[in-house]
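Remarks on the structure that follows.
Missing here is one protein chain; the remaining ones are kept as they sit in the complex.
Note that the chains take the letters A and B in the order they are written out, and that residue 1 is the start of every chain.
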Amino acid sequence: MMMRMVLQRLGIGIATLFVVSVIVFVITSILPGDVADIILGQSATPETLAALRAELGMDQPWYIRYFSWLGNLASGDLGISKAGGASISSLIDSRIWNTLIMAGMVSLISIPISIVLGLWAAMHPGTRLDRIVTFGTLSTISVPEFFIATIMVLIFAVKLKWLPATLYLTGNENWSELLKAMAMPMITLVIVVSAQMIRMTRAGILNVMSSPYIEMAILKGVPRKRIILRHALYNAIGPIVNVIALNLAYLVSGVVIVETIFSYPGLAKLMIDGVQTRDLPLVQACAMIFCAVYVILILLADIASILSNPRLRHPK
Amino acid sequence: MEKEVLVEVKDLRISATSDEGVEIPIVKGVDFNIHKGEVVALIGESGSGKTTISLASLAYTKPGLHFAGGEVKLRGDDLLSMDPLKQRSIRGAKVAYLAQSAAATFNPALTIGEQVTESAVLHGILDQEAATKRAEELYEALELPDPQLIGNRYPHQVSGGQLQRLMAAMALCGKPDLMVLDEPTTALDVTTQIEVLKAFKKVIHEENSAAIYVTHDLAVVAQIADHIVVLYSGEVMEQGPADQIINRPQHAYTKRLMEAVRPKPIAGLGTDVGAEHNRDTDNLEVREVTAGYGGNVNGEPKIPILKDINVSVKNGHVVGVIGESGCGKSTLARVMAGMLPAARGDIILDGEKLEGSLQDRKLSELQKVQFVFQMADTALNPKQLIGNIIGRPLEFYHGLKGKEKHAKVSEILEMVELPPEFASRYPMELSGGQKQRINLARSLAATPEVLLCDEVTSALDSIVGANVIKLLTNLRDKTGVSFVFISHDLSTVASFADEIVVLYAGRVVEQGPTDEVLVPPFHPYTRLLISSVPEMRIGWLEDTMQKREMAVGISRGVEMTSVGCPFYNRCPMAMDGTCNTTIPPILKLNDGHEISCHLTLDQLNEVEADTRRTLDAAEA
Partner (left out) sequence: MSEVIKNEDEILAKLDAFAELPDAPPKRKLKLSWVGKLASLVVIFWLVIVAIGPSISPHHEMDMDGDDSFMVAHDNEYGSFYLGTDHLGRDTLSRVLYGARNTIGIALLATLLAYSMGITLGILAAVKGGWIDMIISRINDAILALPSIMLGLIVIAALGSSVPILIGLAGVIYATSVFRIARALAQDIMVQDFVEAAHARGERIWWIIKSEVLPNAIMPLATDFGLRLVFVVLFISSLSFLGLGIQPPASDWGSMVRENLAGLSGGIDLDGNTVTSYAAIWPALAIASFTIAINLIVDDISAKSGGSLAKKMI
């Protein structure tokens, strides 16, 4: 039963990836109209247009182009960047690790913080500290990421002068320099992601806390600590794991803003540059990577909530 | 000799605080005592404060309430003024709580065993090993299957009746001085209720534990209580020994409560129908209907609910449909109303065949057959004024508008005994009984020929429900409407219906005039139902357990079968090789009384005489 549901979700996940690739392809390759026209612009003559179209495969029907693009994508050939003609794979390769390292560090810091704070707030609802946490996190999720980032710059770079406002990495930095460079974007992302996670963890626990079985535990004389850690947490674990996965997916959009504002040389910055110069092959490739990560994380969230459901784990 | 006083409740006051900060008293100075080994029943209708009072013995109030005065002394120590840590050490150790719904109070993520032993181990009463052993003994005493293994299971893996008994084990594991039982059998079917009641009574007796039993059901109280406290709106109306309260009630309110208890379902209760309505023609007829859900495969529903049903409703008659939950009573009404098209068979109204589904029926046909939903709470749109709710059928079927409609709405409100001002209220502003009347009024506004009432009194307090039944009787006499009255409560059906249809697992096992169905010979299932209806008589539980059908009938569940008799697995007279293989024939008796059974009339009569002898022997 449970295995079947997990497999079913996996199947849906693969189908979703496929659909996402179609959407990305349609928007970036068909919506803009004639790419050859865009590339050549004013200098286009009918002959050069035809030649470029043939070179780009534009004379083929769209589904053939789609499948050849998908095939190339799967084999790691991401095409050639319009700007500079560099291979997209090599462009991405140099950037993707920066983004992954940052996302990893942010997760490592924010997950424990969020769970502890969320649990703590749920255990003491209505106290002053709970209200501060609630108000603080609500405010944080209400404002754009760039607002947090701007405030960070104002405090740490302009007023305290501890950290650089923007950075220009050459790739030869040692660890401490790299860490200093990453500090501001990381702090920003940790704040943004944790706020959401704290709220959802707190809400998840409180939701469980209003169940009749919690009242029963109180009436059985079970101490507060055990009620939270055994009775409530065991039921909230599914929602919480779900929250974590969802918020790591949320990092995708946070990363875009943060890398831009701090000029952090990651994948998102590469993509934004691509959008600004309308380098469609590059945008296509980056978008597919981000979307794939997003879909996979959502899938993990889904599977986690199946695995943590006692009714499914212990069937009749 | 007076027994030792265990709990002393003195001038207990509990209040709620409204949004505006105004204090609203909920419990207004209640006094009573509980002696060692005594079961004290708190009875009252919703809003009487009975649950709130019972929780006070755990020094607990529901969120939003607080103690406003008085004391609750356990062996002389006041629980309410105790230090919170000490209060915690009382809960689950000295005083244990059993809630109404075990399904909701068991934590779905932990094993049953952990939850049953948790409180005994946490309070240091027993170590884990001893607690597990004690739990197993309790499982055995409560007649639960597989006592050694059931503790390893999760709550969703056992049945509702079992879970209810497991909750008793959870309460008893730490050997408490006092158990608080909050309506522990209310949500159960009658046959399951008996089984649970029996188990509770047995362990309370064996453990010599005192108990507070909270319920609205006087018949249940009569079986289990030593002392009864009658509550209304947070005050004690009357209290005294069970025998005195039940047999010689003093207070008018207690008497009123007693009146609302339906008498035992026996012959002679069905009223004679006024001659002017009694045209003895079929008003609505159900012929060979098979129905179910999930679409049809080869003319058979994927999930079958009803099988080969034949029922006819005569003009101006009340047909009561009875059966346990899941037997298909509501489905039958839905098929009649056209909300669920039958897979096979016909519905005939005034001699005309009706189309199966709503879309294909004519407006005049829809108007003639009206369905009254069980829960007025969900059947009335919360965003519509009562006037619009009742006015819509008037406008829709009869084209009434403006003043005319308004006048008619007032008239209909009067018919259901509500003031005309109610037209400008929202459903939220009405009580449960009033909402149910509006629900009825909407159907009456269509001026139907047949009213299908689906459990219209089950969600109501007994006095309110009794009033609704009185209203229905009046309406029938005044309007000549035919009723199909569906209920799980045999007593209610018996007091109102002219004919009774007994459904079991989607089949009619017995039907006929009320007076015929309620006297022997019975179908074995009808007998089980009749024997399971609690009587307001001390000692009834013990008596009824003597009966042969109880031993087999109450501990087994309903199984849908496609061959043979569906009641086979619960029938004390079942014949292997016949009952489980062949569909039973229909035994035709007087006045259209029909029993669907393999036994002959003589055999059925013989069983009856046998039961009589057993009972007489037990009495002697």
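The rule is simple: a contact is a pair of C-beta atoms (placed from the backbone, for glycine too) under 8 Å apart; a residue touches a chain by one contact, two chains touch by 3 or more.
All figures in this text were calculated on a predicted structure; none of them were measured in a lab.
**Student:** With touch as defined up top, name the shown chains that contact the chain not shown.
**Tutor:** Within the full complex, the chain left out of view touches A, B.
**Student:** In the full complex, which of B:Ala446, B:Leu528, B:Leu541 or B:Val607 touches the chain missing from this view?
**Tutor:** B:Ala446
**Student:** Looking at B:Gly113, B:Pro304, B:Gly338 or B:Gly465, which residue reaches the missing chain?
**Tutor:** B:Gly338
**Student:** With the missing chain put back, one of B:Gly37, B:Pro108 or B:Gly240 would touch it. Which one?
**Tutor:** That would be B:Gly240, which touches the missing chain.
**Student:** Tell me which stretches of chain A touch the chain missing from the display.
**Tutor:** Within chain A, the residues touching the omitted chain are 16, 19-20, 23-24, 27-28, 31-32, 122-126, 138-139, 141-147, 150-151, 153-154, 157-159, 165, 203, 206-207, 209-210, 214-215, 218, 223-224, 227-228, 249, 252-253, 256-257, 260-261, 271-272, 274-276, 278-280, 283-284, 287, 290-291, 294-295, 298.
**Student:** By the contact criterion defined above, which parts of chain B meet the unshown chain? Give residue numbers in ascending order.
**Tutor:** 19, 47, 60, 63-64, 84-85, 87-88, 232-233, 235-240, 244-245, 250-253, 256, 337-339, 358, 361, 363, 366-367, 370-371, 373, 375, 377-384, 392-393, 396-397, 417-418, 426, 428-435, 442, 446, 463-464
FYI, only the chains that are shown with their structure count from here on.
**Student:** Go ahead and note the Å separation of the Cα centroids belonging to chain A and chain B.
**Tutor:** For chain A versus chain B, the centre distance works out to 53 Å.
**Student:** Under the touch definition given earlier, write down the residues of chain B that touch chain A in their complex.
**Tutor:** Within the complex, chain B touches chain A at residues 55, 58, 60, 88-93, 96-97, 99, 101, 104-110, 118-119, 122-123, 153-154, 156-157, 170.
**Student:** Could you list, by residue number, the parts of chain A that touch chain B in their complex?
**Tutor:** Within the complex, chain A contacts chain B at residues 211-213, 215-223, 226, 230-231, 234-235, 310-311, 314, 316.
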